[in-house]
Structure formats: C-alpha cells, structure tokens
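The complex appears here without one of its protein chains, the remainder shown in place.
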Amino acid sequence: MALTDAPVSTQTLVTKRRVARRPVTRGGRRRTAKVLTIVGLFLGALFAGLPVLWMLSSSFKSNTQIFENPPRLITETFSIDAYVTIFTDPEKMRFFVNSYVVALSVVACTLLVAILTAYAFSRFTFPGKELLNVVIISVQAVPPITLLIPYFGLIVLLGLYDTYPGLILTYMVFTLPYAIIMMTGYFNSLPRELDEAVRVDGGGSWTALWRILVPVATPGIVSVGMYTFMLAWNEYLFALTLTRTVEMRTVPIGIQLLMGQHSYEWNEMMAMSIVGSIPVLVLFLFFQRYFIGGLTAGSVKS
Amino acid sequence: MTQKRKIIAGMSAMAAASLVLTGCGGSGGDVDADGNVVIELAQWWEPELPDGELRGLIDEFEEQNPGIKVELLSGPYASTREQLVTGAASGTMPDVVGLDGSWVNDFAKQGAITDLSALMAEHDYDDSTLASQVEVDGSTYMVPAVNFVYPLYTNDALLAEAGVDQPPSSRTEFADAARAITELGNAAGTAMPLSLETPSGVQNQVMSWLWASGGSMLKDGKPDLTNEGVVDTIEYFDELYQDGVFAPGAFTMKEQDMVEEFTNGRVGMMVDSLAHLTMIRESNPDLEFSISALPAEDGYDGKRGIPYASWGLGIAESSEHKAEAWKLFEFLMSEEANAELASMAKAFPGNTESVPDFVEDDELMAEAFDIYQAGYPANEFTGLPVAEDLMRQMNEQFQSMLEGDISVDEMLETTQESWSAEF
Partner (left out) sequence: MSTVAERRGRAEAPAPGGPRRRGQGGAPGVRRSEPFLYVGPTVILIGVLLVIPVVTVIGYSLFDNVITNPNPEFVGLAHYAALLSDTGFYTAVGNTLFFTIVSVAAHLVIGLVFALMLNSPLVGRTTTAVYRTIYVLPWLFTVAIVAVLWRLLLNPNGVVNYLLSFVGSGSTEWLSDPSLALGTVTFINIWAGYPFFMVSLLAGLQGISADLYETARVDGANAWQRFTAVTLPNLKPVIISMSLLDLIWTSQQFALIWMTTGGGPVDATELVSTYTYKLAFTKYEFGAASTAAVVVLVLSMILAVFYVRHQRAKE
C-alpha cells in the first residue's frame, strides 16, 4: 500500500496495526490501560495527599515536635488537645459560623446573578455585550493590594463596614467574573433546540432558563458553586480589612491569629484548617453525583 | 409581558432577601446603650498573652474609669501595619493603637498618629518615668509599653561538647565557638534569620553586633554606613558565612524558625528575643542553655548596646475621644499596670519604676534584667523613615554579598545610596 495514498482512513491504520501486533489482544490492551490508570491514580494521590497527611499529623503533635528531626508521622505525645481547644473556644466557633453564613450566601447570590447574566451572554446579543465582557474579565486583573484602600473606602461609605453584606457583596464581585464566564460556556454548549422546545410550547426566556437550561447545566453550576464557596471560605485579605470585631471575623483570620509575633500555635493552626475543610469535603462528596454521568446525553432526541 | 413581569418579580425577591441580611452586622460605635464612651485598643498582643489576662487588665481600667468602655481589637501581627495604614486612610483607625518602633516615623508623617508630647503637656504628665519615647522631629509619637531585649542564647551542652566552657564574650571567641560547634557535625554554630518578608534580622541579628560594640550606623541622624564599625561588622559576618557556621536556609529563615532550630538542639548560639525564653523552656525542658550579652569587638570594654523590640502605644490623630484614649494610655504606662503587662508578656517594663514579678522568681530573667541595666537599649532603626524598607534594602544587599555577587564595600555603598534617598 503506497504511503502516498491520501487520505488514509482510520480503518486502514487500525487494520495495519492489528496485522502487525497480532499477539496482543484487545483484552490485554485493556488490562494494561487499567493497570496504568490505577498506578497513575495512586501516584496522583501521593502527590495530592501527602502534604495534607502531614498537616493532619501535625495537628496531633505538640508544638515542639513539629520541628524535630528525623520527622515522624505519629509521636508519643499524640493528642487531640488542639481540636479540643478549638471546639471549646466560643470565639473560634464564631469564626466558623461567620464563614459558613458568608460562604453559603455568596454561593446562592453569585450563582443566581451569574446564571442570569450568562443566559443573556449566551442567548442574546445586545449593544455593549462585548464591552461588558471585556470589563468583567479584566477588572479581576487589578492586584487586590492596590484595590484594597479605595475599595475599603467605598465600603465604609456605603455603611457596610464590619457587616455580613459587606463581605458577601465583596465576594460576589470577586467570583462573578469566573462564574459568568463558566456559565456562559456551559450554556453555550447546550443546543438552542432546547430553548426552541420551550418557545414552541409558548414559554418565554425566563421559563426556558429555569425549566430547561438550568437543570441540564447542573454539573457546570455545581462546579461553579464549589469554586465560589472555596473562594469565599478561604479569602483572607478582604475579610480582615472589612471586619473589625470578633463577631464578624472568619476562619482564615482565626488561623492567622494563631501566627503570633513571637510564636506560632502549629497544632492549632493545622487543626483549624482540617476542621474547616471537612464540611467542604462533605459538600463535595454530596454533590459528586453531578459529576457522574452525562446529563445532556440524549436530552434532545425527538 | 408575563416574561418581563416574572423577571422583575424574581429580581425583586432577591433584592428583598439581600436587604434582610443588611440588619446583621457587628457591634461597635462611639457610645453604647448605657451612655458609656467606647474606645478601641487595636493590638496584636492578646493572642500571645495568656488567655484572658489582657482583658482582665483592661477590665481593671474600666473599673477605675466608669463611663469608659474599651473594645479590644486583636489582629494578626503580620497584617497589622497594612491594616493601620488602611484604617488611617479611611478614617476608621482605632483610638489607641499598638505600634512597632519601625512604623512610627511614617505614621507620624502621614498624620495617622497624634503628637503625644502635646497631649502630655495638656495633661501635665510627668514623663520622667517613661524609659524611652520614640520621637519624630522633636515630638513623641510612640511610647514603648514593654520592651523585648535580644540577648545571646547559648546551648551550653553543645558548647561543652565543642570544648568551650563559657558563653563567648568577644567576637573572636564567638567565631571560634561557632566553628567548633559546626565541626561536631550535627549542629550549626549559629543561625541568621534573613527572610525578606520580615527583615528584622538585619536589625536584631546583624546591626545589633555593631551597637553592642558601641558603634553607630548613623551620623547626625543620617545614614553613615561606610564607617569602620559597620565595615568590620559586615566583614565579620561574611567570614562566618564563608566558614559555613550558619544554619541552612538563612535567606528565607524567620525568627521563629531560628528558635525552633535552637530548641531542637540544632543550633548552638543565637541572638534572640527574650520573649522566647519561656517557650524554649516549655518546649524542651532538657535543654541546657544560658543568656549573656552580645559579644563585642575584641578589646571593647565600654557599655554594650542591647537590641530591643517593643510593644508601643500611640493614639490616633482621627480619634474622637482623645481624652479617654489618653486615660487608657496613662493607665497602661502607670507603675502597677505596666508591671502587670510586663509580667504577662515576660518583657521589660516601659515604666522605669515598674518591677515585673518574674525578676524575683526567675533566675534567667533576672540575669537578663541585669544585662539590660548594665548596657543601654540600642535600636537605631526606631524612628527612621520607612524603617522596615531600610532594613529590607540592606537585607537584599547583604544576601547578594554573602552569595558572592558583590563585595562588602559595594554592598555598603549601594545601601548607603538607597538609604540616603529616603532621608
């Protein structure tokens, strides 16, 4: 078969390969793939998980042993003191409450606003669309450090200093660009036939959005929601600046308070981090099913 | 029509929901429900002091001053300065602020903190009991409430192993001891925290040696880095570095890291804050160590400067309750309260008449106190403009020099130039 014949179809390529490597069966190839995947998964888990394992182990050590050499995973002073301290300190518990209130509110509000905006970007054209898009993307690029003082001045002016709405609005503004871009992308990947189906039934854009598009774009919504929660949960600089009193402060501030001028409370810091991450993990586990299975597959067949 | 109505209805519902949250906010204000004046004390000290003790001290103040309530605002140390700048810029600065000496000049120039000399004059305050005052252009802007001195810590067990029976008191002795310890193989002679994030290493662990020998890096308040004392000090450290007696990781090491290495017996000698004394003892009760004055140049027998860092107090210029803020200031600097504060913090009081309780109970602290009184507090960076940045500039050049990229003279000349630009 002349190699200059063009185009060579995949059929031919595959046939050639089959002829050349007869001894390897399809089942064998599958097995190799499976082994490779399992090994890959395991190595990946080491990469991702070992530092976190160390964090966990440090939360059970006494402060002295954090720096011992040779380092050990579990030491003889294994204790849950750090955790007890955290759970019995009303101030720290308040940090957690605040973080939850703020983060959950941000998720709800941002998703709402982002879905609406992304719907407009995806399904309509209107004057100013491009400009709005450019503005939304590029304002994220201003270094927060330089934005801090003017932004803070504005918040004080609006009377939102040391309040929940101050933080919530701030995080909304930080997460909206990402949320809008991603939701626009997800909506864009959903065929217009879905909208048409609603229109044909006499519904309008609002119905089309909430009855059809949103349910189908759920994996996208969930992943955007996760990201929004993460950012609101872990953000430090603006949380610190926009709050004054313990009643309003959040977990990242609580953690940094343990980094004193003269010494760090290592075990408490690590413990607080772990405690903070567990609910998020649980949420993630709960929403995992949205990552499983294609929800759009076969939705438009009629 | 229906569609639009739906949209608008939906939006309104969201707006209404968000308004509900507006009611939730933090407390705070100038006058509380009982008609008391509420002032704020912002500091980073509370998390480091034993639980509840600072609040207890403040409660004492409130008892002695009915009609005034104090709200304690604690923040993480690392972010304190930027928070203060932000607060000053937007008029939300707390009434009384905890300050570090290296911030004073800039805050004073920015009009963020008020002239304390004027307040002292207004209230006929006798300032003879104040151990030190940090001044800018002749007026006081900050008064150190407690001082943390930086003596030399030595791991006696390691020293003994290396054949040295006493903490070194001259530079040559120190160099010899450091080399001997490093040769033992499992520890470094000394450690130098040169992290650029908090470049106070330049102040506490490098320039302090200059001051310990009575030297100075300033002349008439302007930088003078090319004098003999400075050159000798820098060359001394260059030599030590090339001999490999520094613990690894010096360029990003912070003070806390150094302390941990010392506590774990991996560093033989270090210049460190007295604030860590208790911590070291608690972390490693088996560690045999002692405190002594910084080594001076061979043959120097004058008074030795002791580096120190302090927790200082200032009053915000924008405070609407300066009278009440002044009362709090007075209280914290009064003999009894200051002694209590110093005892809590395990530091030396800013009031010359205060005697903290540990001087009686604690041998090592008493020793440190003696060293403190035999020498003089020396920190030439306090009160300089952009003091932290000056330290950072020198730190960067110092690192370059140690790496071998530039010579000692080049380092000092470049630093001299960049410093002069700031004055």
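For the reader, a short list of remarks on this structure follows.
By letter and in written order, the chains are A and B; residue numbering begins at 1 in each of them.
Please note the rule applied: a residue touches a chain if its C-beta (ideal position, glycine included) is under 8 Å from a C-beta of that chain, and two chains touch if they have at least 3 such contacts.
The model shown is predicted, which means the values in this text are computed figures rather than measured ones.
When the whole complex is considered, the residue among B:D32, B:E288 or B:E403 that touches the unshown chain is B:E403. Residue-wise, the contact with the chain that is not shown comes from B:E197, picked out of B:E63, B:E197, B:D220 or B:D286. Although one chain is not drawn, the whole complex shows that of A:T85, A:Q140 or A:T245 it is A:Q140 that touches it. Taking the complete complex into account, residues 10-11, 13-15, 17, 30, 33-34, 37-38, 40-41, 44-45, 47-49, 51-52, 54-55, 58, 66-67, 69-71, 113-114, 116-117, 119-121, 123-147, 149-151, 154, 169-170, 172-173, 176-178, 180-182, 185-186, 188-189, 192, 195-196, 199, 204-205, 219-220, 222-223, 226-227, 230, 233-237, 251-252, 255-256, 259, 264, 266, 269-270, 273, 276-277, 280-281, 284-285, 288, 290-298 of chain A touch the chain not shown. Panel shows chain B; residues 3-4, 7-8, 11, 14, 81-82, 85, 88-89, 106, 109-111, 194-199, 247-253, 257, 261, 266, 386, 388-389, 392, 395-396, 399-400, 403, 405 of it touch the chain omitted from the view.
In this section, only the chains that are shown with their structure count from here on.
Averaged Cα coordinates give chain A a centre that lies 39 Å from the centre of chain B.
Within the complex, the chain A residues that touch chain B are 63-64, 66-69, 105, 109, 112, 148-149, 152-153, 156, 161-165, 168, 204-207, 237, 240-241, 243-245, 247-248, 253, 256-264. Those residues of chain B lying in contact with chain A across their complex are 2-3, 6-7, 10, 14, 18, 21-22, 24-28, 44, 47-48, 71, 73-79, 82-83, 85-86, 89-92, 148, 255-256, 259-261, 263-264, 266, 273, 275-276, 279, 283-284.
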